[in-house]
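Before any comments, here is the structure.
In this view, the complex is presented without one of its protein chains, the others remaining in place.
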Amino acid sequence: MAVNYFPHYYSIEDIFVTHEKVECKVNTKLQRMGFLDAGSETDHLEPGRTVNLPLWYIKELKVSNAYFTVCVPEIYKNVHKAVCEAETTHIELGRLHPYFYEFGRYLTPYDSNHVIGRIIFETLRQRVRYLLDISKNDVQSRSSKPEHRLDNIEANLHVAGTKTNTQYINWLQMCSNKICISQLVEEHQKKRKRADCSDDENDSHPASKRATL
Amino acid sequence: MFGDKAFDLLKDLERSSQTIPAFDDDGLRQVLEEIKAIFEENVAQAQSQGQASSYTLLHFRHAALQRNKRCLLAYLYERCRRIKALRWEFGPIIPDDIKQALCEPEIQFFNNYSKSLAAYMRAVGDSQGIDLTSNLRPPKSLYIEVRCIEDYGKFELDDGEVIHLKKNSQHYLPRAQVESLVRQGILQHIS
């Protein structure tokens, strides 16, 4: 059953977001933490170096911790102008960052300019119309998934939107009263067919090899 | 990096979002070992004196340990979620090849879930019970035309009549009684 994305402890999507790495500047000498820095020559982490740390660690740190300074990624600065000009629908958000919104959400406390929160909020606000439109048009044109156009949150919304529109079109064409094969069963059958096919291929391979030898 | 192995477990799960990949016993064990190793290092460090300067390291390791734990639990949780979906989509019997992907406690979980669901469905609906897995959409007719996709064998209707479901044969049958066969891909609903 489809529900909206609202991250909790078990959310795989949130775990994916927090796996993302962020560039951090080292502020003090950190004993025996040299393993975080591939270029380090000593056992320790030296001040002035930059290291990439996963979000799952950063979010455990105090924002004003003495050890690391989080460097806010350029991508958010880059969309700033587009946001101000209300031109965000042309941005290929998925290409920019697969978790544009959620990643940005985690970084808001570290952003000394206080713009990221505003940027992600305004970006989504500006793009909802676009999401509504493409999820309608994609059903009609049967075009492919807009992977690079959308971030993860948007892609989920797009799936929900196209589903609604597909149901509506099926209803108009009077074909929604049929009982359908359940989705998991269908996937399972497809997978079994694929497995059968690749078995055949494997069987034929030795034969063809023999022929060429 | 700490936590990468645990993350791989979840990546494996996400890659096949429509099915259940084989239970990764080995991967799970490796993560547990990593957790244990981190824990022992932290204990050793905490017990040794005069190491206040490596507090950050202690903290980092602890975060990694918590991260591993979260990934493992999320892995098990997501699998349970999909196993529950199996009950609704495949019915009370899981196909063998899917069963092979489950570990013993997961099969147990499926059986218990199936039992609770059955008990609940018997309990509601004026003591007659309601099959909640049927009529997911409002039914339009009592009988439907179906074509048989695979050889199924004999099928007994509620009134005692026995029908032979042979591949490519077509039948006009009570909707309520054949809905689950359609959902399981044995029959196809044709109009």
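Chains: A and B, in written order; residue numbering restarts at 1 for each.
Quick note on the criterion: a contact is a pair of C-beta atoms (placed from the backbone, for glycine too) under 8 Å apart; a residue touches a chain by one contact, two chains touch by 3 or more.
In this text, contacts and distances are computed from a predicted model.
For the chain of the complex excluded from view, the name given in UniProt is "DNA replication complex GINS protein PSF2" [choices: "Transcription factor Pcc1", "LSM complex subunit LSM3", "DNA replication complex GINS protein PSF2" or "DNA-directed RNA polymerases I and III subunit RPAC1"].
Within the whole complex, the absent chain has one touching residue among A:40, A:65, A:126 or A:189, and that is A:126.
Among A:27, A:42 or A:164, the one in contact with the hidden chain is A:164. Touching the omitted chain from chain B are residues 137-138. Touching the omitted chain from chain A are residues 2, 4-6, 83-86, 101, 105, 108-109, 111, 113-118, 120-122, 124-126, 128-129, 131-133, 135, 153, 156-157, 160-161, 164-165, 167-168, 170-172, 174, 176-177.
Convention: only the chains that are shown with their structure count from here on.
Once the centre of each chain is set as its mean CA position, chain A and chain B turn out to be 24 Å apart.
Residues 1, 3, 7, 10, 13-14, 18-19, 51, 53-54, 56-57, 59-60, 63-64, 66-67, 70-71, 73-74, 77-78, 85-86, 88-90, 95, 97-98, 137, 140, 144, 175, 179, 182-185, 188-189, 191 of chain B touch chain A in their complex.
Across the complex, chain B is touched by residues 9-12, 15-16, 18-19, 30-33, 36, 54, 56-57, 60, 67, 175-189, 191-192 of chain A.
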